[in-house]
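Every protein chain but one is kept in place in this view of the complex.
A, B and C label the chains in the order they appear, each numbered from 1.
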Amino acid sequence: MKLFEFKAKELLSKYGMPVPKGVVASTANIVKDFPYPAAIKAQVLAGGRGKAGGIKFANSFDEAKGAFDQIIGMNIKGYEVKQVLVEEKLDIAKELYLSFTIDRRVGTTLLMASTEGGVDIESVPDEKIFKAHMSPLIGLQPFIIRNLTKALELTKEEGKKLGQIVRVLYNAYEKEDAELAEINPLVLTEEGNFVAGDAKITLDDNALYRHPEYKDMDRNLDPLEIEAKKKGIAFVKLDGDIGVIANGAGLTMATLDVLNAKGGKGGVFLDLGGTDDPQRVKEAFYLMEMAKPSVILLNIFGGITKCDTVALGVKEALEEKKMDIPVVARIKGLHEKEAKEILKDAGMIPANTISEAAEEVVRVRGA
Amino acid sequence: MKLFEFKAKELLSKYGMPVPKGVVASTANIVKDFPYPAAIKAQVLAGGRGKAGGIKFANSFDEAKGAFDQIIGMNIKGYEVKQVLVEEKLDIAKELYLSFTIDRRVGTTLLMASTEGGVDIESVPDEKIFKAHMSPLIGLQPFIIRNLTKALELTKEEGKKLGQIVRVLYNAYEKEDAELAEINPLVLTEEGNFVAGDAKITLDDNALYRHPEYKDMDRNLDPLEIEAKKKGIAFVKLDGDIGVIANGAGLTMATLDVLNAKGGKGGVFLDLGGTDDPQRVKEAFYLMEMAKPSVILLNIFGGITKCDTVALGVKEALEEKKMDIPVVARIKGLHEKEAKEILKDAGMIPANTISEAAEEVVRVRGA
Amino acid sequence: MSILVNQNTKVIIQGITGHQGTFHAKAMLDFGTKVVGGVTPGKGGSEVHGVPVFDGVRESVEETGANASMVLVPAPFAMDACFEALDAGIELLVLITERIPFHDAMRIMSYAKSKDAHVIGPNTPGIISPGLCKIGIMPSHIFKKGNVGILSRSGTLTYEIVSWITESGLGQSTCMGIGGDPIIGITFIDGMELMEEDDDTEAVVLVGEIGGTAEEDAAEYVPSMKKKVYAYIAGQTAPAEKRMGHAGAIISRGKGTAESKIKAFDKVGVPVASLPSDIPKLITG
Partner (left out) sequence: MSILVNQNTKVIIQGITGHQGTFHAKAMLDFGTKVVGGVTPGKGGSEVHGVPVFDGVRESVEETGANASMVLVPAPFAMDACFEALDAGIELLVLITERIPFHDAMRIMSYAKSKDAHVIGPNTPGIISPGLCKIGIMPSHIFKKGNVGILSRSGTLTYEIVSWITESGLGQSTCMGIGGDPIIGITFIDGMELMEEDDDTEAVVLVGEIGGTAEEDAAEYVPSMKKKVYAYIAGQTAPAEKRMGHAGAIISRGKGTAESKIKAFDKVGVPVASLPSDIPKLITG
């Protein structure tokens, strides 16, 4: 789960991170008394908002109001700006980059830092980035901070202050179960202090049970995705109009791929997981119906999952909701025969392979 | 460094350990208002104080006063009782044993627990003791508490409460750099709560720099040992009358052994360590003089240490303090010749081997 | 032969008394796996399909000589279960549990490495060597003894591919799910190394998906192998920044696209199937 900048800063601040004085607002009047000059920053979960015009500066409330009106409601990479962060303007001497992420390749935490802050780290040449892996068995040790300070060619005084920042960020990253904790830019002010200019935090969805305080946080998700998340169903809204349901993430993706290869366009990715509980299957179908697909492609491989009870759930869902969306069903495996009978009964269009099903879906949609 | 019972309980209590209500006193009047009945417990750094009569019970202040007078000033295994802990009497349902120690054999922490509390754990049969080692890389994990609860055949409710106690003790053990953190007995009261009946904590001397709050704590050491500790000299008071100085702990012990084998009796163990700084050597000799040995056996093996500068320090010490204690010196190694000259000059009795030196010491002492 | 497991592997199931545990204990016993015990705290002394249940792993290992464990305990307790198994001397952990927090997974993997133990998973269907041993939740009936080794980040998609392989007349030497999470134990490369050494394996199939660089890394390893490698990549049409079910299946910050993976395989001559059903055709040529 990604956090908005202001939420990320709020969280880091709890751990002792210096952040600029700031106020979040959805209408300009809230920041009448702010001590200007200030930066007016769009709060969206997308990168590159600066280039998109989502950050402006204001020397007075009047200027702020103007900037506010321009930014609020803006669309940045498909996200509507609903909130704006008004923040004290910093006297920037240097801009650094600092982050902790999970390096899946090595299976441990990766610390990255650079003197080339304020730009996308992907665009910084590798030799300008200090990298260090940390075993979770020992965590962040002084030698890493020492080597970091040296690599960034900081003064001893700066290095000492940076060390504190690094420890705070690591502490937050670890304690809050973050996948990513990034400060970019980490501003070194003219007065010689470090302040988090921006902050990106992605929390591990798998660990949210340990952090119930984030449970109801705005996820910037589609309402149906939020609904699905609550039900524990993997549901992703896509650009197309065809709903794809399968059991297993890999199989669902593969089904989507075949569909797209055959000229269809997936509108929903819905992974039933390992369930063959008709009730769960029904709930999944209700969600699918709410997404209003033109056709549904159902692909079930019954290994442990029994095909017939899945089919039963589908049938009941169609009947109860009086759904008239055509369903092309490919079903294979345990109790396959019984399942096929049930699906035929329910008026679904049968298919033997994923390709066949995909072709059929495209045909039905075109018809 | 061993802590007195009341200090250990104070420390554990900071971490959340339930301890009986208690007051430390050196005169009975302090505990006039104590809610009796109470236990009156001698505070000494020696085991077996119960058997020695160091623990009594009192139902009133009058009784307490009587007990007090009996206990205070008592000598328990060579330690004088200077303070007494007056403590609320517990309603004991069960007495358990619980401890964390450093298991030098395995190199990790050992948790021990038993339902046979209240007696010396050495006397409890092995099959009645639950043992678990813990890697410092992962620390105390829930499964260990679970297995402990099972081994002790506690009820689920009791197990849950014990789990909390175990966590608190481990936390204190680790955070305070203890070598040993032992609660014996860990009392399960009639009301079903766990309370630390007694507590033994030994802090790691090597880690005291991390815990300056213990710096000036009464160590129950000989005043000379305290003096030596301040100077960073390894100095141990022994029963005999002969002072042994050597460089290196092993060599000093070996010298003492040879001396004892030859009929002498060591009164001081003084390890000079790796120093050949004449000033340090002088300080060591001053300490030795204060212990008033009848003879001094000096044994130096000069590997890296230069024998002559050590000899110089010795000579200066003898001269400055006008010490008339005879010194038998065996010195070997780097700059041996020069050293022998200096020692001869200073009137010391030379010897070629440890055995020879020991024999000479015994002869001189007898003379 | 086979990799990591064989007919002598003695398995306990942590979480055996749960719904899944009971079901898969039976399935594994039916398959012929030496399931020697189960662990569920508080249920020690009971039995599941004749298999003794213990309160703790150490106890179970002492009593049964188990050297492998299948972990089915819920995510919040999985790290503790793994630590318990590792401290009790278990050498192979098959970590079926899904949704384990990443920081926990990192700790598990690092601690396992410190104990020289192997971890398969988390979020894996397990490992199976037809005729020898199955530790996992895969449907046994779709497998057939043969010479194709399969390494996969997926579950049902693997079954789909396995069933096509079996229907084609080929069979499997060992089929291992490496897990659908970002932090896993045994990697594609580890599995490929083992399969390269395994006499029973003639060809290796990698079932990959979007997210991470596991497939690109595997491709780099291919030239050092004598055995032929085939691949399938799921998620070719998945959008960026959306987690496609698996925690590991996400194209984030431009990394982990199917395109990059297919390109990497192309470069080292690994045929990439465009349909799951194409895999056996590629193998038989």
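Keep this in mind: contacts are C-beta pairs under 8 Å (C-beta built on N, C-alpha and C of every residue); 3 or more make two chains touch, one makes a residue touch a chain.
Owing to the predicted nature of the structure, the values given are computational and were not obtained by experimental measurement.
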In the full complex, the chain left out is in contact with A, B, C
Touch criterion as defined above, residue of B:74, B:102 or B:124 at the omitted chain: B:102
Just name the one of A:74, A:119 or A:137 that touches the chain not displayed here. A:137
Per the definition of touch given earlier, which of C:20, C:114, C:213 or C:260 contacts the omitted chain? C:114
Missing-chain contacts on chain C, rising order, are 110-111, 113-114
On chain A, where is the contact patch with the chain that was removed from view? 133, 135, 137-138, 141-143, 146-147, 150
Chain B residues that touch the omitted chain in the full complex: 102, 104-105, 107-109, 122, 135-137, 174, 177, 179, 204-207, 209-210, 234, 236, 238-239, 246-254, 256-258, 260-261, 266, 269, 271, 273-274, 301-305, 332-334, 353-355
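Definition applied: only the chains that are shown with their structure count from here on.
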Of all chains, the one whose CA centroid lies most distant from that of chain B is A
Per the C-alpha centroid definition, the whole-Å distance linking chain A and chain C comes out as 27
Suppose each chain is reduced to the average of its Cα coordinates; what separation in Å results between chain A and chain B? 57
Cα centroid separation, chain B vs chain C, in Å, comes to 53
The positions of chain B in contact with two or more other chains are 137-138
Junction residues of chain C - those touching two or more other chains: 107, 111, 114
